[in-house]
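All protein chains but one are shown at their positions in the complex.
Naming follows writing order (A, B and C), and every chain is counted from residue 1.
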Amino acid sequence: MIKVGVVGGTGYTGVELLRLLALHPQVQLVAITSRGEAGRRVEDLFPNLRGHVDLAFSEPDLDRLGDCELVFFATPNGIAMGMAGDLLARGVKIIDLAADFRLKDPQQWQQWYGMAHACPDLLAEAVYGLPEVNRKAISAARLVANPGCYPTAVQLGLLPLLEAGCIESDGLVADCKSGVSGAGRGASIGTLLAEASESFKAYAVPGHRHLPEIRQGLAQGAGSEVGLTFVPHLTPMIRGIHATLYARLKDTAVDLQEVFAARYRAEPFVDVLPAGSHPETRTVKGANHCRIAVHRAPDTGTVVVLSVIDNLVKGAAGQAVQNMNIMSGFDEAEGLHGIGLVP
Amino acid sequence: MIKVGVVGGTGYTGVELLRLLALHPQVQLVAITSRGEAGRRVEDLFPNLRGHVDLAFSEPDLDRLGDCELVFFATPNGIAMGMAGDLLARGVKIIDLAADFRLKDPQQWQQWYGMAHACPDLLAEAVYGLPEVNRKAISAARLVANPGCYPTAVQLGLLPLLEAGCIESDGLVADCKSGVSGAGRGASIGTLLAEASESFKAYAVPGHRHLPEIRQGLAQGAGSEVGLTFVPHLTPMIRGIHATLYARLKDTAVDLQEVFAARYRAEPFVDVLPAGSHPETRTVKGANHCRIAVHRAPDTGTVVVLSVIDNLVKGAAGQAVQNMNIMSGFDEAEGLHGIGLVP
Amino acid sequence: MIKVGVVGGTGYTGVELLRLLALHPQVQLVAITSRGEAGRRVEDLFPNLRGHVDLAFSEPDLDRLGDCELVFFATPNGIAMGMAGDLLARGVKIIDLAADFRLKDPQQWQQWYGMAHACPDLLAEAVYGLPEVNRKAISAARLVANPGCYPTAVQLGLLPLLEAGCIESDGLVADCKSGVSGAGRGASIGTLLAEASESFKAYAVPGHRHLPEIRQGLAQGAGSEVGLTFVPHLTPMIRGIHATLYARLKDTAVDLQEVFAARYRAEPFVDVLPAGSHPETRTVKGANHCRIAVHRAPDTGTVVVLSVIDNLVKGAAGQAVQNMNIMSGFDEAEGLHGIGLVP
Partner (left out) sequence: MIKVGVVGGTGYTGVELLRLLALHPQVQLVAITSRGEAGRRVEDLFPNLRGHVDLAFSEPDLDRLGDCELVFFATPNGIAMGMAGDLLARGVKIIDLAADFRLKDPQQWQQWYGMAHACPDLLAEAVYGLPEVNRKAISAARLVANPGCYPTAVQLGLLPLLEAGCIESDGLVADCKSGVSGAGRGASIGTLLAEASESFKAYAVPGHRHLPEIRQGLAQGAGSEVGLTFVPHLTPMIRGIHATLYARLKDTAVDLQEVFAARYRAEPFVDVLPAGSHPETRTVKGANHCRIAVHRAPDTGTVVVLSVIDNLVKGAAGQAVQNMNIMSGFDEAEGLHGIGLVP
């Protein structure tokens, strides 16, 4: 049992984190902070948590958070990097669900996030929290950068092929579709039901912040830079990411199904579907799984990978809990047994 | 004013065709046939048409249809080819919204549609009804094969680039997303609201019937065979297709925006959006427009085209009416002034 | 052909009004104002109007609006009453789609809308724009108060019974369900897709501004005050209102179907469905119709009326155009021939 705090619990990753932590048998939730909602009871903002979370939001306070053994940041970008140093100094472990520690290069971070990085030294120490790649480093880490939602789906879908060396590392295409919860709980016209429902669109084709994060991860797996076109789309549903991934095969004789099966055989949260499958995002709604299928396109040398996650679970809060489990020596699946809500 | 008949008016393309024809000032609708619903009033099945269509479904009858100047087939594949010869012999023009006359090669047709073609001779005569490519031939045609929904969105998006010779003709990717009305009005578990809502999936990755149709059209525009990977996806909305198209640029100095603007300047139903735009499918909901935007992907030599249509309008019934207008010497936009229903 | 202006064209009733006016053969749209969007092209904000509305938003300006023969206000409550006097003085007719002139009693208006009424004298002159009740007065009016969306659906459903004297005038229940476009195009958390989709809730049970408006209209029809419980609900769809109305029958022998048929026989936009029907809101999506069915509840003396409209059309912009047609001596259905978009 560990004492846990959540900084910034009022967004969608925040409430999902609270849902998972409230049922986690090894967690004692001791602080949930929000400047905007300080003093308000959590169950008042999120009535689904009535009877499960008996706390009020509080001001972010280093002393209170300093009593925790682990603190999650479910804050906008730029907050965690301002508090991380002080908390680490007090012996508190940190999992940042925002982007502050995801890119290794502070220059690149500044370019994409529009501000100077507050603690570039910690960038070097931070471990990128994709357990399927960095499990061992995560288990020893003080500071984990929880991956972005698109980067999780894309990396889990392309890494087996890049690591096995069976695809060209340029000309990669990641056509990704996300439910609107990925846009957050902020009031905005573009994600009103009357705007985003019964419609479909691409966005950020000229450049999205997840592009450098994906490239960094893929390059690590490939052992060299990759060429990637990444196009995200807004999908009229609440939860779910579907990444459709295209690459040119180097070796058309390779057993693609076996490449994926071998890579993920021991992974508790990556499920390689039988050959010929088409995963549906709803099978992981509320669950921490990534489901993957691999196909060869007809009459071309192109491999097509279909990778689905719940953007709020394996793409955010669930992966954060998975990282907490690894960092704390718990069973990696503790508190993450939820089954996709179908229908 | 011409007398028009509709064979098979009980599906989604059928009811959409009725909606458009009911308001068309040059059309007298004289017969709507359906074996299954013969005798039932149209407004009973489709109450939205109350006050607009004062007919009952009738058995398909050659004499009655023979009185029409033009007959639309909104039937399952394989029906139109069985009746086309007789109707043409009676001087009736035909627009087939199904796939019977879309592929020029009867062998290929048989391979993808699982039955022998009933009148391969008419395949040669049939004109592929994409006005932006074949307007002149359509104006002289007796028999028009109305394009499929995906093929319309993909061809309109890629043809300007292929015709201009500025992209490689292999390695093309068409990642397409369709609303569920594209699956038709048949009772099936997979398209129940409780199955298809709040979820997203690819389907038919191993091969979809629209693949050879798209390839045939693109090859014609390119002047040579093309290499294309086509992946359709089921999207939790009723109407709309969004095609996200990827190609490798041959010439990175080309003015992509101008290529599209020039190609479609005179087209009444293709709208090239300003540079940097992301078209939303809802802007064409119920309208006959195709809206297109073109982007260059960051840091790669890849062009990304975004092409949206309403699958039931420009992707089916609207394009059929557009073809009828051309074949009948009407204003091409007659009866097609509807504006996308936003919100 | 008349010159028409729209004040406040950036909300959902505004864009719907533009969609209808752009296709109206007797209307020349000369001004669309918006303080917030002044200078921006209309098609930039609403790409569905590309090619149909060639105007930019302008500052609301009395001189420019004064050149119009008729001006629509699609503004928040409280704006029209500030400009109405000046415009009327310049000979401009006004249709207010907001609530400024709906209630006859300025005291009551102040109580529900939280501000003093700016021109109580005009309240007396204003005609309540429900054509099925006030057609003659509308045709002579300078100033029309376009009814609210809920009040339209409820009044059309209950007035035939009250006028015929066959129900008790107290104990009425109006259980109403609205799509979220009724909440407007303002950025707010509660109507985000991720909040309002896949959920259903009542709101404003302690009191909603449409309650006094409905009561006023029903009392006029009944010839005495009525007792009404009105509960609105937010429904996870974009457009549509479904009113389920309950009343106790005075006379259980009355032919309810005939009461409705007789009342609306000559009405172009009220469609009484055959006995036993259940109207669907989608049959009026984008159309100006109200569809009504009447039932007797099993084993009780209760009548159940089902009344559906599109909240943005018959519940707002369409009814406003209907009123304009009546005020201008046009065919009442001019520009309103749109058929419900099914599916």
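Basically, a contact is a pair of C-beta atoms (placed from the backbone, for glycine too) under 8 Å apart; a residue touches a chain by one contact, two chains touch by 3 or more.
Here the structure is a predicted model, which is why all the values come from computation and not from measurement.
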Hey, which of C:H24, C:R50 or C:R282 is the one touching the hidden chain? C:R282
One chain isn't shown here. Among C:Q26, C:S188 or C:T302, which residue touches it? C:T302
For the chain that's not shown, point to the residue among C:V30, C:V173 or C:A261 touching it. C:V173
Sole residue of B:S34, B:T152 or B:S181 that reaches the chain not shown, by the stated touch rule: B:S181
Missing-chain contacts on chain B, rising order, are 12, 179-181, 183, 185-189, 191-198, 236-238
Tell me, which residues in chain C touch the chain that this view leaves out? 170-171, 173, 175, 177, 179, 194-195, 197-203, 205-207, 211, 227-231, 233, 235-240, 242, 244, 246, 248, 276, 278-282, 285, 295, 297-300, 302, 304, 306, 308, 343
Chain A, residues in touch with the chain not shown (by the definition above): 12, 15, 19, 22-23, 46-52, 181, 185, 197-198, 238-239, 271, 273, 277, 279-280, 282-287, 291, 312, 337-343
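Basically, only the chains that are shown with their structure count from here on.
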Nearest chain to the global Cα centroid? B
Please work out the Cα centroid separation of chain A and chain B, and write it as a whole number of Å. 39
Chain B and chain C: spacing of chain centres that average the CA atoms, whole Å: 36
Please report how many Å separate the Cα centroid of chain A from that of chain C, as a whole number. 45
Quick one: which residues in chain B touch 2 or more of the other chains? 197-198, 238-239, 279-280, 282, 285, 343
